[in-house]
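Here the complex is missing one protein chain, while the rest keep their positions.
Then we have subunit A:
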Amino acid sequence: MKRRDTLKALGFSGITFGLAVGPAEAGVPLPPDKKVPLKVPGGRQPFEAERDVKLHADKFFTPQELKTVTLLSDIIIPADSKSGSATQAGVPAFIEFMMKDVPANQTPMRGGLAWLDNTCRKLYGKPFADCTRAQQINMVDQIAYPQKAKKDMSQGVAFFNMMRNFVVCGFYTSKIGIEDLGYKGNTPNQWEGVPEPVLKKFGLSYT
């Protein structure tokens, strides 16, 4: 149906609404964009895309720090019979990014790594990354259990908690981590309710 006819059918015509203007007349053109256009990935706003490019270009960890972060990552999430390790899942790069994305992370992370190296020097005469595997595990054991740790290790405990958080999160939001976890969604489907065997197990039903 033509628009005019539609209007008639609806009982409207020029008598009711004055047809004053066509839709394109008042459009306001945007100014020409002189910047080199950045490729904005789908779902991002231009300012976000710009920011991400900049953050990726910056570096936070020194090579020595990154070595320690990598070692700790695989101590926290090693490969096991079910899935790969934190480094296989790209966790150190995720942690590097989060330091730049949320700068409030930087001091506790950098300071924590320095605390760790310093403590290792006192205990074993070497920074963490240069210690033997046994020494590294011995160090980690002193800071990995908040309720059992000695009082003078409290800063180390706080640092290790932060590290554990980032590593677990980085791993379980990666492709191999999601598979490990067994998350089955994020795909078109038809929800039919809780599977029957599960309902039985819990003594529940839909009726």
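Remarks
Assume a residue touches a chain if its C-beta (ideal position, glycine included) is under 8 Å from a C-beta of that chain, and two chains touch if they have at least 3 such contacts; residues count from 1.
Keep in mind that, in the parts below, contacts and distances are computed from a predicted model.
Note on the omitted subunit: UniProt lists it as "GMC family oxidoreductase", one of the names in "GMC family oxidoreductase", "Electron transfer flavoprotein subunit beta", "ABC transporter ATP-binding protein" or "Type-4 uracil-DNA glycosylase". Contact between subunit A and the absent chain runs through residues 3, 6-7, 10, 12-13, 16-21, 23-28, 30-31, 40, 42-43, 45, 47-48, 51-52, 55-56, 75-78, 80, 82-83, 90, 94, 97-98, 101-102, 140, 144-148, 157, 160-161, 164-165, 168-175, 177-178, 180-195, 197-199, 201-202, 204, 206.
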